[in-house]
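Accompanying notes for the structure given below.
Removed: one protein chain of the complex. Kept in place: all other protein chains.
Take a look at subunit A:
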Amino acid sequence: MQDDKTGGVPIRTVKSFLSKIPSVVTGTDIVQWLMKNLSIEDPVEAIHLGSLVAAQGYVFPISDHVLTMKDDGTFYRFQAPYFWPSNCWEPENTDYAIYLCKRTMQNKARLELADYEAENLARLQRAFARKWEFIFMQAEAQVKIDRKKDKTERKILDSQERAFWDVHRPVPGCVNTTEMDIRKCRRLKNPQKVKKSVYGVTEESQSQSPVHVPSQPIRKTTKEDIRKQITFLNAQIDRHRLKMSKVAESKEPSQHRVKRWGFSFDEILKDQVGRDQFLRFLESEFSSENLRFWLAVQDLKEQPLQDVAKRVEEIWQEFLAPGAPSAINLDSHSYEITSQNVKDGGRYTFEDAQEHIYKLMKSDSYARFLRSNAYQDLLLARKKPESEQGRRTSLEKFTRSVGKSLAGKRLTGLMQSS
């Protein structure tokens, strides 16, 4: 965000009265940048976000203790990474005391203590009465180090240090953004780093923060945990997969299965192998387009939404359009309804037509299929070696076929009446 050249905000040195203000950005620039890069339409939102970023301590107004963002010419400066809140500082009161002390030593108008800071200093002096000499010495040492630095650099560093303390010791009435949700306290990334002094002051009695619960050891995942997880995942996967019976894959359908096809039309449609057999039979009768239409419409119902329109068109062209290659026989009323539906093109376009074809197949083709040689042979589990058949006399063949058709009629009659 800071680099002007790569689409960041422009940071300039601004001339003001007799001096220069180094390294500043205007509020407007920041707000504009936020709106552009985070696709924010409403400037109110951008100002709010900017204020939050400032309140956290990543950007600060150079001439105000209150950390907020305004959409105007007010100048802001970026905070140094050393002072970033993400380092999880929790500076001690001794550090704050050193800082305030330091401020009083430097004879500069801009570093004068605000009222609340003066009050804080007085309070700390009372609290640290015994250690005050130590604190005073530390402050003096800091001032000496600071004097050696370049003037402009010092200006910047001073303001950054002040902003740091504005975050950790906020102006009374301002939100303290360093407050943490106690539930998340335990898992701070670097609980040790927190206790480090801002000015590198080492002390024997580093007080325990009352907010920090002593960090509990994070439960390591045991083998048992993972085994349970594996069992759970397997159960979930099974739920999703419908285990197809292996029997469905085999080529030779069992007798039971073949018998089942005779129970009702639905049974044969449900079974993949049954459908295949039925289709083969229909092909021999040159009426396979009915079943193929029915299957295509079933398949359409399971298509993903984006393919539905395309499939509807395909089915129409193949089975229903004038001059279709596999024209099915629909009565005019159904045809009307269907051609209307095709215009909308949904999953259920062919519902009406499908039902008609279903009834047609059931009453006509299905009955014939059950009486057919192909079905009867499968039912009686008879293998038809061509050579053997040749040996039977024509009379035998005749009586056999008559017998079969009679038996078939009786069987289907029984089945359909039940």
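Following the convention adopted for this analysis, contacts are C-beta pairs under 8 Å (C-beta built on N, C-alpha and C of every residue); 3 or more make two chains touch, one makes a residue touch a chain; residues count from 1.
By definition in this document, contacts and distances are computed from a predicted model.
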Identity of the absent chain, which is to be given by its UniProt protein name, from "Guanine nucleotide-binding protein subunit beta-5", "Alpha-endosulfine", "Fructose-bisphosphate aldolase" or "Transcription factor IIIB 50 kDa subunit": "Guanine nucleotide-binding protein subunit beta-5"
Options A:R130, A:H240, A:H256 or A:K343, residue touching the unrepresented chain: A:H240
Selected residue (touches chain absent from view) among A:K151, A:K184, A:H256 or A:K343: A:K184
Contacts of subunit A with the absent chain, listed as residue ranges: 34, 37-40, 42, 44-46, 48-49, 52, 175, 179, 182-184, 187, 216, 218-219, 221, 223, 225-230, 232-234, 236-237, 239-241, 304-306
